[in-house]
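So that we are looking at the same thing, I have put the structure below in structure tokens.
Note that one protein chain is taken out, while the other chains of the complex remain in position.
== chain A ==
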Amino acid sequence: MPPFPSQAEVEETLKRIQSQNGVQGIIIVNTEGIPIKTTLDNASTVQYAGLIHQLVMKARSTVRDIDPQNDLTFLRVRSKKNEIMIAPDKDAFSNKTSFLLY
């Protein structure tokens, strides 16, 4: 399958998410911590990428320690002002994780 339609799909998905009510921004980060795509400014992106990555690792390892068959599917960090929603990719230490600010 040619990559382009898929890429268009990706764009469409992201646009759909961004258009939802209350979404402030989206950041897509790969395993190495490099932000691939972002709708926020660079400084915040880098900050989020660095901090959240570690949190996800910890959360995932916690879940797996308790039950090795289990795995982390979603992580919400709710704070006074907003909520950070993190969707980690299925494979352990996978290539991509994406998360967005809500």
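Throughout what follows, a contact is a pair of C-beta atoms (placed from the backbone, for glycine too) under 8 Å apart; a residue touches a chain by one contact, two chains touch by 3 or more; residues count from 1.
Note that in this section contacts and distances are computed from a predicted model.
Peer 1: If you had to name the missing chain as UniProt does, which of "Mitochondrial ribosomal protein L2", "Two-component response regulator", "Dynein, axonemal, intermediate chain 2b" or "Septin" would it be?
Peer 2: "Dynein, axonemal, intermediate chain 2b"
Peer 1: Tell me which stretches of chain A touch the chain missing from the display.
Peer 2: 3, 6-7, 9-10, 13-14, 16-17, 20-23, 28-30, 32-37, 46, 49-50, 73-74, 76, 78, 83, 85, 87, 89-90, 94-98, 100, 102
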